[in-house]
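Incomplete set of chains, arranged as in the complex.
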Amino acid sequence: MAERRDHTYKIIELVGSSPDGVDTAIRNAMERAGETIKNIDWFEVREIRGAMNEGEIGWFQVKLGVGFRVLDPADLTDD
Amino acid sequence: MAERRDHTYKIIELVGSSPDGVDTAIRNAMERAGETIKNIDWFEVREIRGAMNEGEIGWFQVKLGVGFRVLDPADLTDD
Amino acid sequence: MAERRDHTYKIIELVGSSPDGVDTAIRNAMERAGETIKNIDWFEVREIRGAMNEGEIGWFQVKLGVGFRVLDPADLTDD
Amino acid sequence: MAERRDHTYKIIELVGSSPDGVDTAIRNAMERAGETIKNIDWFEVREIRGAMNEGEIGWFQVKLGVGFRVLDPADLTDD
């Protein structure tokens, strides 16, 4: 049973940004997430938008669900 | 690159309530969120419901995505 | 007003797993959540998937929104 | 078992209208529903529209699911 409960995942929602494109916006968010969350398993793209800046695309913005395994109770409440 | 990573946002999901209406339910949730999150940028309404109480509308309930900029790694894990 | 703000809820997104079926996957996630979150009110099923393992269903996986009342500001930022 | 079956709810779909705004349109529909249905528990907003009248907003129109507990079989067939 303990093992089964270890297969609980939490998903947080992030928006990554980049002036370069969709892939880099995703990579920037995942790099940021990886600094404090160690056991990320997957991401899901939920929305792609962008903000203009002086007539150019200033930022591609990608909303992501970021899923990671909950290893101990503190993971659940801190992330 | 550091700057780009600063343009990472996190979205948390809240439900605000009010007996007065939709706007106040939103305001109550945002006021609550603002007490502990300092750099909130936007909200998105995801669902509007309500609960009856003795034949009257007891609570308007508005589910919100609340987005804020992640300024340092602790922001990511604590909110 | 204080009372109204107490009717703010937060929803976190979890994925529960079980080799036994949908109900147990939900129960495993809720049991896990209940260890650190004391005032959970409801859950909403958002997705049902599964992973195969050697030709058998290894895991039923149920994505849940888990809602709980925010009692003090720390609840908001820690969960 | 009898008790469990008492936790059956029925949802009817109404559209409330008001020239004043979204909240009043909801209140008007719920007031109307409450005249004949005694045990309403909740509502869900499903659509918000409006009709113009001579260049002004004539009616805000809110489509609602209205949920109430089914207490005896006649409730099921009459509402």
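Letters A, B, C and D name the chains as they come in the text, with residue numbers starting at 1 for each one.
Going forward, contacts are C-beta pairs under 8 Å (C-beta built on N, C-alpha and C of every residue); 3 or more make two chains touch, one makes a residue touch a chain.
Keep in mind it's a predicted model, so treat the numbers as computed, not measured.
*Asks:* We see 4 chains here; how many are in the full complex?
*Replies:* 12
The rule is simple: only the chains that are shown with their structure count from here on.
*Asks:* If I compare contact pairs by residue number, which of A-C or B-D overlaps with B-C on over half of them?
*Replies:* A-C
*Asks:* Would you kindly tell me how far, in whole Å, the mean C-alpha position of chain B lies from that of chain A?
*Replies:* Between these chains, centre-to-centre, one finds 18 Å.
*Asks:* Starting from the mean Cα coordinates of chain C and chain D, work out the distance between those two points in Å.
*Replies:* Those two chain centres are 29 Å apart.
*Asks:* Enumerate the residues of chain D that touch no fewer than two other chains.
*Replies:* Not one residue in chain D touches at least two other chains.
*Asks:* Mind pulling up the chain A residues that touch chain C in the complex?
*Replies:* Going by the criterion above, the answer is residues 4-5, 7-13, 65, 67, 70, 73-74, 76-78.
*Asks:* Going by the contact rule at the top, pick out the chain B residues touching chain C in the complex.
*Replies:* Residues 12-19, 28-29, 31-33, 35-37, 59, 63, 78-79 of chain B touch chain C in their complex.
*Asks:* What residues of chain B sit close enough to touch chain D in their complex?
*Replies:* 20-23, 47-52, 55, 57, 60
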